[in-house]
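Omission of a single protein chain aside, the complex is shown with its protein chains in their original locations.
Showing chain A:
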């Protein structure tokens, strides 16, 4: 244990995903030794995301303002919706330039181990968006791993009675992986070859 302020910093860093106690300590001491200007920029960046970045009220992508760039763009079609786990997946799919519709960000995938069920995801919000019949096709682009597949199967079953065509990204994505790590060409192809799911 260290003196108050240092220990507080280590504790806070240790709460970040992927940062263990050892790394937290390393980062903390790195920051202690860093220039005031560097630390100032980091502090400012943290405060700016806090103050300015919100989740889009429509799709839950990150946004500066009420709605994200994609939801505000009138050229994006309203009838196709792509469901992803995280905002970083939106970025990955946008890189392929294959998709011209809009998104819905769930905020994760079903994973009982982590205590995440459908109620902890933005599933109700998705159902509400589908209610008025504007959306005619839904592409489920959750990660190609067990949790992503489980989430896709759950959504497909839930949405089937609504008369919306549901498809899943074609295989060819590295199984067991993360969408964000798939290269653009593979991801683009997976989009083109998406398969209709009949639940």
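Here are a few things to note about the model shown:
Simple rule for what comes next: a residue touches a chain if its C-beta (ideal position, glycine included) is under 8 Å from a C-beta of that chain, and two chains touch if they have at least 3 such contacts; residues count from 1.
In the analysis below, contacts and distances are computed from a predicted model.
The complex includes a chain that is not drawn, and of the options "DNA replication and repair protein RecF", "(Fe-S)-binding protein", "NADH-quinone oxidoreductase, subunit E" or "Transketolase" the UniProt name matching it is "DNA replication and repair protein RecF".
Screening A:6, A:31, A:71 or A:153 against the full complex identifies A:153 as the residue touching the chain left out.
Summary of contacts with the chain left out: across A:4, A:17 or A:115, the touching residue is A:115.
One chain is missing from the display, and on chain A it is touched by residues 110-113, 115, 117-119, 146-147, 149-150, 153-154, 157, 175-176.
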